[in-house]
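Got a structure here, written out as structure tokens. Questions coming.
Note that one protein chain is taken out, while the other chains of the complex remain in position.
Our next item is chain A:
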Amino acid sequence: MSSGIGVRPRTAAAPTRPVKKRVVQRTTGQRVKSTIGYVILCLIALAFISPLIYMVATSLKPAAETFTTPPTLWGSAIVWQNYVDAFTYLPFARFLVNGLFVAIAGTAINMAVAVLSGYAFSRLRWRGRNTVFVLFLATLMIPQDVLVIPMYVMMQGFGWVDTFQALIIPWAFTALGAFLLRQFFLTVPQELDDAARVDGAGTVRTFFLVMLPLARPTLAVLAVFSFITYWNSFLWPLIVVNDVNAHGTIPLGLQQFFGQQGSQWNLVMAASVISMVPTVILLILLQRHLVKGIVTSGLGGR
């Protein structure tokens, strides 16, 4: 089973794959056919992305022109003011800062604990290691929806309802990171540990000076998954945040904004664009790492 899911896709994600040059010359007919196919593919892609294009276009329209028949893509004027208004009707800057703070803090904790446990599960020997690891994997099966209610009761007990720590801490320990990091550390040759040991480094020095630098690419993948998950998270903030203006993150703010400005579609779209920018930038910058992480683990941000 491991061969099917883990290994095969991973080889596919290798950055460069020599594409064999076609020896046989293609006929004109084939070339026309493939060009038509390519045009159709481009049209499908365009249709697919059109809701997002429409979103950007609407976010720049004057309020009176958001619903017109026949539909138009661009309004009579480009209204950048919509973005300013989106930031003033509701404390959208606040939601952005909150969202960034929660996502970065949660991601940092998640990376720290996962790199340590991933190392412990792969390179250290200790009593109960395999049992604990199987338990880690088992927790990946549990849907978040089953956890939110007891989690809320727990937050009541801690006095954490409507706080930032309630948004950050409970989801900072998901097992995905330990799994990703363990898979990575298993690929590091044992000779590196041995060499460090011969040089007199103990477990801690070996970890920090040899292993941690090597794990940076895998940590980057984990960081992106974790950040996106926190940034997009909706159900839990909806439950645990009471004062949206103080502790709201982007999706929560957007939902409230939508409730209040439901008729002001140009502003709602401006707010939506703002909410999408950070993750789209991450996707474009780190596409190769992300693809690799997804085909290795099959999950992340799902």
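Here are a few things to note about the model shown:
Keep this in mind: contacts are C-beta pairs under 8 Å (C-beta built on N, C-alpha and C of every residue); 3 or more make two chains touch, one makes a residue touch a chain; residues count from 1.
Rule of thumb we're sticking to: contacts and distances are computed from a predicted model.
Note on the omitted subunit: UniProt lists it as "Sugar ABC transporter permease", one of the names in "DNA-binding response regulator", "Acetolactate synthase", "Sugar ABC transporter permease" or "Ferritin-like domain-containing protein". Annotation: of A:I36, A:A64, A:A77 or A:L124, A:L124 touches the absent chain (contact as defined above). In the complete complex, the residue from A:G29, A:P71 or A:P213 that touches the missing chain is A:P71.
From the set A:L140, A:A195, A:L209 or A:A246, the residue in touch with the chain omitted from the display is A:L140, counting the whole complex. If you put the missing chain back, the residues of chain A touching it would be 1-6, 8-9, 11-13, 17, 19-20, 37-38, 41, 44-45, 48-49, 51-52, 54-55, 58, 67-71, 112-114, 116-117, 119-121, 123-127, 129-130, 132-154, 169-176, 178-179, 182, 190, 193, 203-204, 207, 228-236, 238-239, 250-251, 254-255, 258, 265, 268-269, 272, 275-276, 279-280, 282-284, 287, 291, 294-295, 297-299, 301-302.
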